[in-house]
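A single protein chain has been omitted; all remaining protein chains appear in their positions.
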Amino acid sequence: MSISRRRFLKWAGAANLALIPGKSAIAASNRHFEGYPQGGGVLFDSTLCIGCRKCEKGCNEVNDFPAPVKPFDDLSVLDERRRTGNTAFTVVNRYKTSDGSDTTAYRKIQCNHCLEPACAAVCFVKAFNKTPTGAVEYDASVCVGCRYCMMACPFDVPTFEYNEAFNPRVQKCTLCQPRLEEGLLPGCVEICPTDALIFGERKKLLKIARNRIENHPDQYIDHIYGEHEMGGTSWLYLSGVPFKELGMKEDLGIKPALEFTSGALSAVPIVIGLWPVLLLGMYGVSKRLDKEALEEQDEAIKVSLENAAEEAAKKLETALNKADKAKKREIETAVKKALAEAESPQEGNEES
Amino acid sequence: MKTKKSAVILTSALLMLFIPYSFNNAISDTGRSGPDVLLIDAMKVFQELERPGVMFPHDLHTKELENRGNDCSVCHLSEDGNLVMKFARLKDIDKEVTLDIYHGKCITCHEESYEANLSTGPVECGECHVVEPKLTASQKLPSFDASLHYRHIKAGKDACDNCHHGYNEETQQKIYTKGEEESCRTCHGPETENEVVSYRLAAHQACVNCHQNTADSGPIACSGCHDAAELDKIEVVENPPRLDRNQPDSTFLKSFANMDTLMMDAVPFNHRVHENSVSSCRTCHHENLDKCEKCHSLTGKKEGNFITLPQAMHDEKSQHGCVACHAQELQEQNCRGCHVLVVNEFGRDTQDCKNCHSVSLELISSLKNDQGEVDIARIEAKAARETRTILKDVPEKIDIGTISEEYEAVFFPHRSIIDALMKGIEGNRLAKHFHQGDNIVCASCHHNSSDELLKPPNCSSCHLTSGGKEAVNIPGLKEAYHQQCFRCHDAMSIKEPASTDCIGCHEQK
Partner (left out) sequence: MVDETKALRKKSLLTPVNIISGIILVAGLYATIIRFTQGLGAVTALSDYNPWGIWIWFKLVAITLAGAGYTTCAAVYVFGMKRYHSAVRPAVLIGLLGYTLFAVSLVYDLGRPYRLPYPFFVSQGTTSVLFEIGLCVAFYLIVLYLEFSPAGLEWLGFRKIRNIAVKATMALTMFGIILSTLHQSSLGALYLSAPSKLHPLWYSGYLPIYFFITSIYGGLAMVIFVFWLSERYLPDNIGHAYQEEKTGVVLGFAKAISMVLVGYFFIRIFGISTANSWHHLFSSWGVLFLIEMLVGILLPAILFAIGAREKNITLIRWTAVLTILGIIYNKFFISTYAFNWQLSPVDRYFPSGLEVILTLFMITVGVVAFRVITSLMPVFFEHKDYPSSH
């Protein structure tokens, strides 16, 4: 099965054109996205949070979710560790801290609206979008429900409507995008009684956070969680105890999720470009080797045939020579005999 | 079949590679941690240790030797009638000799005891030089505080030279000069250097020998000084008499810019009161009893580790300076409520400096009495009078009415709260000194406002009633109230009303 060079080039060219991705992932570059210029964010100050769960209530009301089984002022739910759910975009958890036997701290869990979100990077239908307001938006109208976003989110935030048979959606905090567009605050921020949550431009929030740390160094851990984690998040956290004690992962690193797979993706065009060359080369080499093997075989046959002919000729010669000699000897013997016979009767005649 | 057999053997060999993992390498040896366990790492003065140091149970050995009718001299040499606390030698000479001393004495004794069928110790290298020893040392360091010092003075009948000595380089003799007593650690550092033995060695040499030679005195066993439980049992003398070392009762801390101008206003410093607040002189006089400026000059010098005088005084962490120690006091429950709210004192506000740097050169002169001495107590009394004047006008209660559609007004018992705070201040001398003047007590809640505290500004002048889209570091009114109240309650461990108990403070409408 041979393939003409022309035909191959035609196909390879077409394949390359067809497979060029629209926006290629840049593996090795110095670009660092620091958020849209006016991108908003929320600063959560754990030292101010009293675990009253008003934020959960606010979120529930703003999103028109059904009332939960246990009402929001039932603080006994804080005895268990909870996570976000289909109708609970945010939850507050209580953590025992190592300051002393009685000390507790609280943390509010919700989508962190990362600057370079993992969910957006891995979604193969581009259902997630980082908007200029700072929110990471989810578009349920294209979502296929593959749940890669849930797998990739380092904060385990998105939830899935597993019990919905036909139109299951991924659910997560929306940063109240519609409210933001009307100039209102996100539901949780507005209702928080202690200003543990403040909303504003991310850049400004960072300055405020640094200010707080500088002014009260013994009250805060000297780190703003979310400033750099996973490339930076819009939700920033301050804490008086190590973030690990609030159940937050401290081993995430600062690389945005996108960059984990951009290396692998950037290899795709290389494979598409080089593999045909390699494969054709191997095919060509193997064919060439086959051809040479055949030629060698032919050559070997020819040579052995020639040798055989030569040998046969030689054998014939020696045989003929032998036969010649044998014949000559025969003739000589016969002549000798005849001569001998001829001489002997003469001897008989002389005696009488 | 050959291949099957070799395959089986190969497989088993591979599998055996990770059998070791399945064993938990716990030799169930119950470990012990005690004050009598010593780490023998004498070789480290010569070279880096080739084997781990030996954990040596001292009590075990003294008891066993006692049972055999022996005493300390089995292991310890004597010099001038006193035991030398090093093991079987007077000093470290060289590596080989020291090694031979240890191995020679220890192993020989253990072997001989074994021959004699007595209980004995290890002889193999690895049994003494254990990599992960189960026997560990835990010595609590005793605090030779004023009380203990006084008891020693009494026991020694006021003979300071029992313990305190200096050293004459020329005559190479120990000498004693009255009025120049220092702490042991002024000369005896953590490691032996040249002829000056380490503090540890010196202390044991001095203390243990004296206790041994004096009947009915202090402890000889390790645990007597190094065991936490036994340390607690040591009798404490309340308010021991003041040590006289020619120190001033009070002074003014000042630095001169030139002949007659100070760098900053002087700090009135009541030395006498501070003597009672620290465990020993070394808390502040951490190297010797000289003045701070001797080593900490204005620009820093080698003796002071290049730490300048201002740094030494104001460092936020070092217990040797003023600020860190006072800052620690702010963590007391009575103080925390307000002090978590105010911005960090250290140099944010020029007002802060005046809390200490409060006395000008002219005032110093005017405060001197006929003998040329200054009585700082007069300054303190004056300020205290001013504070009490304003507080009697504080209102009884206030209704914080501008809240929301959801809740009624808050009944705020202003007077009783101020009274409680003042009680905490009055009971604490440090607090009294720093809470002088008109506005200090009120300033944590009525912050960022003028001195006219009888008519404090309306909170909503700065704390707007609605959240606002713009993120600024000023909370809204609701949030400000809540932050203020919750933080103070939390810091002072006030459990009721709980922060999450909304109707505890304001009724539902």
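Order of writing sets the labels: A and B. Residues in every chain begin at 1.
Definition applied: a residue touches a chain if its C-beta (ideal position, glycine included) is under 8 Å from a C-beta of that chain, and two chains touch if they have at least 3 such contacts.
In this text, all values refer to a predicted model and were calculated from it rather than measured experimentally.
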item: Touch with the omitted chain, as defined above, among A:32, A:70, A:96 or A:287; value: A:287
item: Options A:32, A:70, A:83 or A:315, residue touching the unrepresented chain; value: A:83
item: Listed residues A:75, A:206 or A:272, member touching the removed chain; value: A:272
item: Contact partner of the left-out chain, one of A:75, A:150, A:184 or A:213; value: A:150
item: Residues of subunit A (touch criterion as defined above) contacting the omitted chain; value: 1-3, 7-8, 11, 15, 19, 21-25, 81, 83-85, 118, 120-127, 142-148, 150-152, 154, 156, 158-169, 249, 251-253, 257-258, 260-265, 267-268, 271-272, 275-276, 279-280, 282-283, 286-287, 289-290
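Following the convention adopted for this analysis, only the chains that are shown with their structure count from here on.
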item: Chain centre separation (subunit A, subunit B; CA means) in Å; value: 54
item: Of all residues in subunit A, those that touch subunit B in their complex; value: 43, 48, 50-52, 75, 183, 185, 189-190, 192-195, 198-201, 204-205, 208, 211-212, 214-219
item: Contacting residues of subunit B [partner subunit A, same complex]; value: 316, 340, 343-344, 348, 467, 469-473, 475-476, 478-480, 482-483, 486-487, 499-500, 502
